[in-house]
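Every protein chain except one is present and positioned as in the full complex.
In this document, chain identifiers A, B, C and D correspond to the written order of the chains, with residue numbering beginning at 1 in each.
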Amino acid sequence: MNSHTTTVKPGLMQWLTSDTPQSRFQAKCGRTWLGWLKLTENKLAMIGLSIVMGLILVTIFAPLLAPYDPLAADLANRIQPPGAEHWFGTDQLGRDILSRLIYGAQYTLLIVGLVAITAAPVGLLVGTAAGFFGGWVDAVLMRVTDIFLAFPKLILALAFVSALGPGIENAILAIAITAWPPYARIARAETITVRKSDYIDAARLQGVSNRGLIIGHIMPMCVSSLVVRVTLDMAGMILIAAGLGFLGLGAQPPMPEWGAMVSDGRQFLLDQWWVSTVPGIAIFVVSLGFNLLGDGLRDVLDPRGGD
Amino acid sequence: MSNEPLLSVKNLAITFSTPKGPVNAVRGVSFDLGRERLGIVGESGSGKSQTGRAILGLTAPNGKITADQMQFHDLDLRNLTPRAWRKVRGARISMIMQDPKYSLNPVMTIGDQIIEAYREHHKVNAKEAKRRAIEMLESVKIRDPERVFNAYPHEVSGGMGQRVMIAMMLIPDPEILIADEPTSALDVTVQLQVMAILDDLVRERGMALVFISHDLQLVSSFCDRVLVMYQGLVVEEIRASELDQAKHPYTKGLLNCLPKMDGNHAELPVLTREASWAEA
Amino acid sequence: ETPKNALVMAFAIDDIITLDPAQIFEFSGAEYAGNTYDRLIGFDNDDVSKMYGVIATSWDVSEDGKTFTFKIRDGIKFASGNDLTAEDAAFSLQRVILLDQSPAFILGQFGFTPENVKDKIRATDSSTLVMEVDKPYAPSFVLYCLTAGVGAVIDKEEVLAHEKDGDLGHEWLTTNYAGSGPFALNKWTAGESLSLTANEDYWDGAPAMKRVIIRNVKEAASQQLLLQKGDIDIARNLEADQIASIESNPDVKFLSKGKGALWYLGLSQKNDYLSKPEVREALKYLVDYDGIAKTILAGRAQIHQAFLPEGFLGAYNENPYSLDVEKAKSILADAGLGDGFSVTMDTRNTTAIMAMAQSIQATWAQAGINLEIIPGDGKQTLTKYRARQHDIYIGRWGPDYQDPHTNASTFAWNPDNADDATAKPLAWRNAWNPGAMTAETDAATLERDDKKRAAMYLDLQKKVLESGPFVIMFQETEIASMRKNVNNFVLGPSFDNNYYRFITKD
Amino acid sequence: MLRIIFSLLITFLGLLLVTFLIGRILPIDPVLAAVGDHASEAVYQRVKEEMGLNLPLWKQFFLYISNIFQGDFGRSVLTSNPVLDDIKRVFPATLELATLATIIGVSLGIPAGVFAAINKGKWPDHIVRILGLAGHSMPIFWLGLMGLLVFYMKLGWVAGPGRLDSFYLDFIEPTTGLMLVDTLIEGDMDLFWNAVSHIILPASILAYFSLAYIARMTRSFMLEQLSQEYILTARVKGISEHRIIWRHALGNVMVPLITVIALSYASLLEGSVLTEIIFAWPGLGLYITNSLLNADMNAVLGGTVVVGAVFIGVNMLSDVLYRVLDPRARR
């Protein structure tokens, strides 16, 4: 556990943990380092982090890791059970499941990544604006949020995918469209508690504009709970993508997207369980990773959220 | 009155383990408590509250308590079972918290919270408990006890809330009452009124009172004896009436730096801390 | 375990949108009508050229081939208790034309219009029905059309009793029943179940199953579980691999029957690549017919490349094409497409079609053709297809009735290839002008000699096979999976001749 | 009050408008669902006109809204029933499932969350968290099929897909549409137990999802409450730890938790398409999805109105409960 203290030079340690940082950079590093220390203490969070890192590495090194071409169909060799040749067996077109899994990692990463960088900022913007301005701005923005919230998630996604045409990008867009309203709510709630605080009033008295207040003062306060929520939601996003895949509207074949793989394999579930179960487990593990990381991040970023 | 100590604490130390290393919150505090009003003063973080909490066994889980002695009558407070602690808490040693706004359960009526304290230690029926509770509310000078009994904490003012708190803590008739800054959240005048109630009750019941505060002047005018704490140590123990003859420079410094109402706008003397004060 | 005298079946029946025989045009709807309504005539499931009377005992065709006279069987009663007469039969056929719902064209192609139908189709007495067509069509053509769902005879009195705003009882019959078949409707709960009760007085003998309960189970895996557990008697929608996996189960057996439906690729001639004859030819060499039939469709289909399914009059049952990547490559090279090209394929997202599409994608890739699969729900891909917005459409085409004209008129017939044409057969959808074939198709309907007629269709099929924009691949085989104790379930060449009435259980 | 009604109305209209627009941008031809693929062009054009699809968009929307205000949701193309009748049939199926799932989820999730919180950092906490996370991380169709395979097929503890055994289907005339209630009304215990054995697996699987969420939220709310001053007060009074947790802390936890439960209930009431497909459960989710994929827009709009109403209703209910549970919120 303590290996990091021995590998880091004592000088650097001191620099990082100094109570009197000498530069902005040092202050930032110090804060990050403290957060990191706190995170490393949380074993579950570290497991989560390693899973997520693993996913990223697999994505990067997919061509090196995959034993077969993930797209090469071989009807003669279909639905082979796991064995020495195909560790996780083959699917209904005789493609190597392990290789598909490895290549599929990038889509999973793409889905969660893109949704996170589209839905979260939209939610943040809508929520902080609504909470900050109140009045009719709040009323209008929250009505819109309610409308999207009141829509069944999968159906909304479905509608958008059918409207835009199937395919991974559109699936991602659709998931993002369904994902932002809860973020807007969180951000709004947070904004309302924050906007009355003395430090916002104080900033106002320095002549900070409304825009400056929202971006520079309010948003940083919402970001941590949002980051936590987003990581926790990533599992849900992967699952919605899988659900769209199940209904045939997710990734485009022969793309080895995991949700689609689970869904494709379900007709063999009862006898050739691995075709569907292996990608199912992959989804589970990655979701678990994001969840654990999110839980850990909450402890670090958002001390109120529980501990 | 104070010849036979109710509680005897010797060399109490409390250490918290934190991510940044251990924190020695209290370092070798000793005192005897008789049927008297004992004040504990000191600046923020000096370990006043932790000392009080240790007496009730309510130190946070990350804290470790060591003491040579913590004797309450025939009970050794250092190693009580949770069950034994529950017999002590409330019934024999009780505590009033600083801020009534946060210290009362917001979703229970005041009456329920008082009755709960009483019935935990006395086998009586609900009606009798209610009668006692109303009586108790009257004795803390609440004018409309029936209404307050049925009210929720947010429906009463701060001063009222603190009286409720006192009623709640006194209803099982404890022998020692620890008051941790019981009035610092209140207006000055209300503050004094609440203290007057406390004063009366202590006198009538012959309770021992531990009064924790950072307000030297208030403590000195209210208590019999004062412990002055600095960084987890008791630096001086002194009779309240003799406070102006305090010897320790820390105590003297604290007294001096209070602004006076003499129309004098001159610089206030400030406290210059010496490292030696913090040495045990 | 299910009761001895009841049949429980899992079947994806959520395509049923109506129970009115004049409107039914869906697979499971057709099966419902086939078991609850009688038609004038029927054909032998095993030899479709053999026709027999059902409600009609006999029929005559006039010399000029334009007048058909049917004798109606005596003593048949509707579920309502009313007697079935020629008047009911005439009304039923007129009603199809008057309501003008989707299947109306099956009768309408013989010149009936809402204006003239009451004169052209009439009961001359209570047991005689007369029908006059506008041209001297091949009699088999007319008769086959009468065996289709639109030929169902309904209870005129009952239906008119529920007429609303002159709708000929259409609204009522959409969810109700007025027939004389071996089974009567008990209850239809859309998207959930359809239950039938036996007609104890059926003229041809009461069915052994007193009740038939069809439950809508969309998920094939769920159907499999139900069957294996014995909670249902028959599972209708198992996929090939599921069937393979329960083949060894001693409690289960299978019934299969070649159906009229074809799996094919429609190649839009609006696409510059696909409009090249060489490309069309090369693509026909680039499907792994054997592999798909043996694995993905295992038992669910047989290779068939002509537009008339086996069993139809004049069907061409040779399959000249097989996977030959090298040949395809050289053909493409000759056309200057040695480096390949890219096209898209609209694919509905069902297991079998998706798997086929992916296999095709893989073989085409070997010849340098980059196929992008655009998955979509059924209605979505169809919408695109009908609007001629596809490059390639992979689909399934089922004949509307048992006569060869049904497929000829869509694969080989296209009188107007303009975007705003009024007739929109498959040839039109793929923007293909079959040239003289259109006229040849029309001529074949008037050929009264069955032998000659068959030869005409054979010729048409060969031409389409050679130059048409269709890569016809397979003919569907339906497989019903059932418990060992279920006997005598009958599967016919199309859905409206899958019969429950003979079923018995041990 | 007027303000609330007004804003509800706006939300509803917005909901309808969005749904309506979705219906229009879907590249699915609604006429196809009505006439099928093989219909002739003439029939196609006639039906299109009948469906009012050749009117300008705003007119279609206006017509639709004015019909709705007269209580007419139109007819579904797919089932040929009035949409309202369809919804009366499919919604109880979902309601029943969602309610049972929520009951299971709440009654297990809250104790699990509390248990985890009071054992924070110890193994019971880890177990609850991992199990909870697992519930959030598994594709539901996979879980559903596995559940069927194990509990129905292999162990035979529960009945298979569907709300009742098939041959019971005709025996019950819907009064409330809730199978468990209807069978009790009929007084047929066989039927009732049959219905129970059918609903228990899908309900448990959905419950697992809400349980996971409820347990996690309970845990974190509980930890927050346990660090509050009033808990210390209760301890000072000498009250048992049991009472402190279940009366004092949980009493306060219920306040924010009610919103969490309401949201999870509302999302279950939208119907879970995937569960409904696997368990052949003719519920709202499946109904809306199917309608959407066939561009059966009357049905989709009707379904959306119901979902919106449910969402708003559940939210209002949770507001009321919030007031009941939290005296500070009472006026």
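Details
Rule of thumb we're sticking to: a residue touches a chain if its C-beta (ideal position, glycine included) is under 8 Å from a C-beta of that chain, and two chains touch if they have at least 3 such contacts.
By definition in this document, contacts and distances are computed from a predicted model.
The listed options are "Dihydroorotate dehydrogenase electron transfer subunit", "ATP synthase subunit c", "Sarcosine oxidase subunit delta" or "Glutathione import ATP-binding protein GsiA", and the UniProt record of the chain not shown names that protein "Glutathione import ATP-binding protein GsiA". The hidden chain, counted over the whole complex, makes contact with A, B. The residue from B:Pro19, B:Pro61 or B:Pro259 that touches the chain not shown here is B:Pro259. Take chain B: the residues that touch the chain left off the picture are 43-44, 157-158, 187-193, 195-196, 199, 214-218, 220-222, 253-254, 257-265, 267-271. The chain not displayed touches chain A at residues 19-24, 26-27, 31, 197-199, 201-209, 212, 216-217, 220-221.
Rule of thumb we're sticking to: only the chains that are shown with their structure count from here on.
Here the chain-to-chain distance from chain A to chain B, counted in touching steps, is 1. With centres taken as mean C-alpha coordinates, the chain found closest to the middle of all protein C-alpha atoms is D. Ranking all chains by how far their C-alpha centres lie from the centre of chain B, first place goes to C. If you compare B-D with A-D, the chain pair joined by more contacting C-beta pairs is A-D. Annotation: 52 Å between the Cα-based centres of chain B and chain D. Spacing of chain A relative to chain D, judged by their CA centroids, is 25 angstrom. For chain B, the set of residues touching two or more other chains is empty. Multi-chain contact residues of chain A (touching two or more other chains): 162, 165, 247, 266, 269-270. A list of each chain pair in contact follows: A-B, A-C, A-D, B-D, C-D. Of all residues in chain B, those touching chain D in their complex are 56, 58, 82, 85-91, 94-95, 97, 99, 102-109, 116-117, 120-121, 152, 154-155, 165, 168-169, 172. Of all residues in chain B, only 19 touch chain A in the complex they form. Within the complex formed with chain D, the residues of chain A that make contact are 44, 139, 143-144, 146-155, 158-160, 162-163, 165, 235-236, 239, 242-243, 246-247, 259, 262-263, 266, 269-270, 276-277, 280, 283-284, 287-288, 291-292, 295, 298, 304-307.
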